[in-house]
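One protein chain is absent from this view; the other protein chains keep their places.
Presenting chain A:
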Amino acid sequence: MFRIVKKQELNPTVTKMVIEAPLIARKAEPGQFIIFRATEDGERVPLTIADYDREAGTVTIIYQIVGGATMELNRLNEGDCLHDFVGPLGTPSHVEGLKKVAVVGGGVGCAIAYPIAKKLHELGAEVHAIVGFRNRDLVILEDEFKAVSNRMKMMTDDGSYGEKGLVTNALEQLIKEGNQYDEVIAIGPLVMMKFVCKLTKEYDIKTIVSMNPIMIDGTGMCGGCRLTVGGETKFACVDGPDFDGHLVDFDEALHRGSMYREFEQHAREAECELLKKEVR
């Protein structure tokens, strides 16, 4: 079964879990994801693989507690088992042959950006990491990013840590300093990725984004995760989740992401109630 080897709170809303899953650890590559079901009646939810250890046979996931399913997951502790854990799914990120890359991570998206930065670093590329958070309390993976990047910019919306401003401000500054990137890799909230793409389009720098649409099976059988990329319909679970950011229809993706907002709110409230009862 998929035993939780380690659970660590990275900040008040973001948790890291190391899961025993030897088969997945053996094949996983940066950019791929897993689907989990915490309990027998749980929902299937995708999470990008944050790290893996082929020898130890473990896969690391980092999740933000945002709703019913992640709350349910977060109630499990070290030694407990996840009911289902499937992967590695999706197409790995293309990192070969890149010489100089800006990796831009926003919030919990940094958990997905990190393994890619690490892989690029291992392959000998010059990595500039730009990581952004709302405030100091939400910062994750700072040391990890430092260890794999040649330059790093820490940004917070309110200036409580690092520099004040958005990741796009930092990226533009680096570009203006004369840094010529083969590619920008941006991972974070849809709005952030959209604005990174808007910026890099002006400078004509190829930009890869990791999309996070609603998924069910994650194997290409339902099309729930479909996106419009360059005018074509793509399934993020098999064709992605990485896509050329300049071709993605972000506004459509934003609409599709909000489809079950009302239901999700109820699920979250129900889970909160359950938690309150247990505390009592």
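Assume a residue touches a chain if its C-beta (ideal position, glycine included) is under 8 Å from a C-beta of that chain, and two chains touch if they have at least 3 such contacts; residues count from 1.
The working rule: contacts and distances are computed from a predicted model.
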Looking only at the UniProt record of the hidden chain, which name from "Multicomponent Na+:H+ antiporter subunit C", "NADPH-dependent glutamate synthase", "Light-independent protochlorophyllide reductase subunit B" or "Putative cytochrome bd menaquinol oxidase subunit II" is the right one? "NADPH-dependent glutamate synthase"
Across A:Pro46, A:Gly68, A:Gly162 or A:Gly245, the one contacting the chain not displayed is A:Gly68
Which residue of A:Glu43, A:Glu142 or A:Glu172 touches the chain not shown here: A:Glu43
Where the complex has a chain not shown, which of A:Val14, A:Ala50, A:Ile65 or A:Leu89 is the residue touching it? A:Leu89
Sole touch to the unshown chain from A:Leu23, A:Ala147 or A:Val191: residue A:Leu23
List the residues of chain A that touch the chain left out of this view. 23-24, 27, 37, 41-44, 68-69, 72, 83-89, 216-217, 219-224, 226-228, 233, 238, 249, 252, 255-256, 258-260, 263-264, 267
